[in-house]
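Before any comments, here is the structure.
Only a single protein chain was left out; the remaining protein chains are all shown in position.
After this line comes subunit A, so read on.
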Amino acid sequence: MAERPPAERGSFGRGFGGRGGRGDRGGRGRRRGGRKEEEEKWVPVTKLGRLVKDGKISSVEQIYLHSLPIKEYQIIDTLIGPGLKDEVMKITPVQKQTRAGQRTRFKAFVVVGDGNGHVGLGVKCAKEVATAIRGSIILAKLSIIPVRRGYWGNKIGKPHTVPCKVTGKCGSVTVRMVPAPRGAGIVAARVPKKVLQFAGIEDVFTSSRGSTKTLGNFVKATFDCLLKTYGFLTPDFWKETRFVRSPFQEYTDLLAKPTSKVLIAEVHDE
């Protein structure tokens, strides 16, 4: 397979369908009519969801900054929205032996990402392929993480590679990522390359070990590796943190101040 620039994602087909079918999902969805709109309605369940729906949180970084758990996938849809692309890595049947024969279910691996520092991985087993794919897209959105990018050498232009050597492990598979100079491209096997493209990393050298044939472990090891990029303490972070108020505190304090005076005035007016 020839090297591809990271901008073109998934235009080759591994038999899993091209970008065209997925690209206008938004349009196709909305054309469906009345019943669709009713089902697209989102009533938030968590406090964070209510803040996001009201538009009080403008970017996902505010959520990551305070390590707030994201419990609703609609939050990600609202904040990242149309920039988010997804791809099914693999659909494999898993079987369970029962007295009446074998029961087969399908396991789908889906990677979502916006190509600019956010990537998520979802795994779902279900009796039908379609259900597994849809479910894993939702789980992938719930597991979106920020990816830290840095420089190989001179700090010119935008960050393009991992900031340092990081390694991730899952099962027997370990994946190691090493910073690469610009123009090197993603030097990796087909599976982690897909994940790294979604993450928005342009150049990186990788090395893997273990039974990489098990795609589940391989892709999870890569994901774990990306998770660690923001966990690595570099000298940039030595400066003391200036703590900012979390969105929960910020928006409740705002409302608390002016109204209490109004209430007291009302009662005394009687």
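Everything below uses one rule, namely that contacts are C-beta pairs under 8 Å (C-beta built on N, C-alpha and C of every residue); 3 or more make two chains touch, one makes a residue touch a chain; residues count from 1.
By our rule, contacts and distances are computed from a predicted model.
Q: For the chain that's not shown, choose its UniProt protein name out of "Spermatogenesis-defective protein 39 homolog", "Programmed cell death protein 2 C-terminal domain-containing protein", "Hemoglobin subunit beta-like" or "Dynein axonemal intermediate chain 1".
A: "Programmed cell death protein 2 C-terminal domain-containing protein"
Q: Kindly state which of the options A:Ser67, A:Gln102 or A:Thr241 is in contact with the chain not pictured.
A: Residue touching the chain left out of view: A:Ser67.
Q: Hey, which of A:Ile57, A:Val111 or A:Leu139 is the one touching the hidden chain?
A: That would be A:Leu139, which touches the missing chain.
Q: Could you list which residues of subunit A touch the chain missing from the display?
A: 15-17, 21-22, 25, 28-29, 32, 36, 39-47, 50, 53, 66-72, 88, 90-94, 96, 105-107, 121-125, 129-131, 133-135, 137-139, 142-143, 145, 170-172, 211, 213-217, 220, 223-224, 227, 251-252, 255-256, 258-260, 262-264, 266-267, 270
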